[in-house]
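First comes the structure, then the notes that go with it.
Here we show just some of the chains, and they stay where they sit in the whole.
Note that the chains are named A and B in the order they appear, and that numbering of residues resets to 1 at the start of each chain.
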Amino acid sequence: MRVAEACFEDYEIGSARVTTGRTITEADIVIHAGQTGDLFPHHMDAEWCATQPFGRRVAHGTLVMSIAVGMTAGDINPRATSYGYDRVRFVRPVFIGDTITVHAEVTGKSDNRRRPEELGQVEETVTATNQDGTVVLSLVHLYVVEKRREAPPQA
Amino acid sequence: MRVAEACFEDYEIGSARVTTGRTITEADIVIHAGQTGDLFPHHMDAEWCATQPFGRRVAHGTLVMSIAVGMTAGDINPRATSYGYDRVRFVRPVFIGDTITVHAEVTGKSDNRRRPEELGQVEETVTATNQDGTVVLSLVHLYVVEKRREAPPQA
């Protein structure tokens, strides 16, 4: 974790980063179920899951999403604020023991509607892939980022 | 937690439910930081936060979202599958000690594009409000729901 200032102008469409991997464990599911209060049998009942098409307990969508987004939380940019997500899709289930890796790429830039001279909006597309190379999650992470304040022209 | 079957036809636009409240605690933030690996000072460093505009530690967006969605996980509907979220917005920060209540309302229904005769899509708008009545989070939760299988016409 490191502070790395970047203004709106510094973000380039197509610039990407890839994380190291993380194995989703039974403990992760137990802790997330406890934190959210979602103890649905899909996540907590191995016997019932064995009778279902997917055959095993499945990680909560919010767990996979929280971990995947957390894995991209590397540098702290004091000029940027996260304000939401678009098009969050749980493409394939994540099972206990699956290892996910996350790819994050700048895929959109635009001026902020209210204060276009000072602020811009950056879209980062986050894609989590399991150990077989299958995409399990995709989403667009939305940031507001300050624009560079130019020095006033000198007379 | 209870099993309550509902087919696509049973969902009515405008039908809504409201949860009991839940206080977001320092322990929630510590546990979520640990689960996600996001230990940014915004969530973990009270001294630094005191020097910032918001003045206090702020709950992670993914924490507020995970808890709010979890609070809506009441009945299990074996005919429905959650597949994603749209327009997740962190409208206002959530601080330690804030108590959120969640309102969930069916706001959209449409046929599934690939299998329109068997499946429908239901949109539920989830809104979390703090103790002052201020909206802190809104999102659209997306479900695929089975349609009712009609008995074949008799000759």
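The criterion applied here is as follows: a contact is a pair of C-beta atoms (placed from the backbone, for glycine too) under 8 Å apart; a residue touches a chain by one contact, two chains touch by 3 or more.
These numbers come from a predicted model, not from an experiment.
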Given 2 displayed copies, the complete homo-oligomer in this file holds a copy count of 6
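Note that only the chains that are shown with their structure count from here on.
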Centre to centre, by mean C-alpha position, how many angstrom separate subunit A and subunit B?
16
Would you mind writing out the residues of subunit A in touch with subunit B in their complex?
1, 28, 31-32, 35-41, 60-63, 65-67, 69-71, 73, 76, 82-90
